[in-house]
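Before I ask anything, here is the structure I am working with.
Showing chain A:
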Amino acid sequence: MNLYDLIVKKIKDIQGAGDDAAITNMSTSSMLTAEITLISSILVALVMLRMVSKILMIVAVLVVLLAALVAMPLMPRFKNEQNDSMAAMMFYVMLALAIVITLFYWGNLNV
Partner candidate 1 sequence: MNLLIPLMVIVPILCALFLNLLHKKDRTIKTIAIFLALVLPALPILANYGLHYFGGYAPLIENPTLSNNLPSLITGTALNTFHPAITYSFQSAQKIFVFILGLVGLLAVFTSLFETRRPSGVYGYMMFMGIAAVTAILLTDDIFNLYVFFEIAALATVGIVLVSNVKGNYETALKYMILGSIAAPLLLLGIALLLGVTGNVNITDIIYSLKNGLVNPQNPVLLMACGLIVFGWLYGSGLPPFHTIKSAIYSKALPSGAALIQAFSVFIFIALGIIILRIFSYLPFSQWVILGVSLLAMILGITMAIVQTDIKRMIGFLAVGELGYIGIGLGLGTAFGITAGLFQAVNEAIITAFLFIGFGTVLYQTRVSDTRKLGGMMARNPVVALLVLLAGFAMAGVPPLNAFQSKLMLIQASINAGFPELGVIMILLSIVTFMTFMKAFHAVFLRPKPADLEFKNENIPKATIIALVVFMVVCIVFGLFPQVVTSYLQPLATSLAGGIV
Partner candidate 2 sequence: MIEYLFMLTAVLGAILALMQRDLLKSAILVGISGASIAILYQYLLAPDVALTQAIVGAAIIPVFFALAVYKTRRMEE
């Protein structure tokens, strides 16, 4: 079994049996691109932590890199997470509301 087949199998496992969409060459390559883009842009964004502390930046980049490598096909999960169902959207909206309020309230008072 070569690497490509392994990737296809892994994506199929995560998408589950319920998704009847065929896994084509095109969809696999776009999934891979998305995966690489996601991980690399998050890693580059983490480098911005150097403003706070350099050691923290190095630790964070290494930890996230390791975590991403272990949990490798992130993108199918991400796609499942950002689906169109009302409940998922509402959950993230509530989460965002809580985060925004907390950040503004505590973040600015304790800077």
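Here is the rule we go by: contacts are C-beta pairs under 8 Å (C-beta built on N, C-alpha and C of every residue); 3 or more make two chains touch, one makes a residue touch a chain; residues count from 1.
Per the selection procedure, all candidates are chains of the complex that A comes from, given by their letters.
Keep in mind it's a predicted model, so treat the numbers as computed, not measured.
Engineer: Sticking to the defined contact criterion, which numbered candidate from 1 or 2 is in contact with chain A in this complex?
Structural biologist: 1
Engineer: Mind listing the chain A positions that touch candidate 1 in their complex?
Structural biologist: 21, 24, 26-27, 30-31, 33-34, 37-38, 40-42, 44-45, 47-48, 75, 78-79, 82-84, 86, 88-90, 92-93, 95-97, 100-101, 103-105, 107-109, 111
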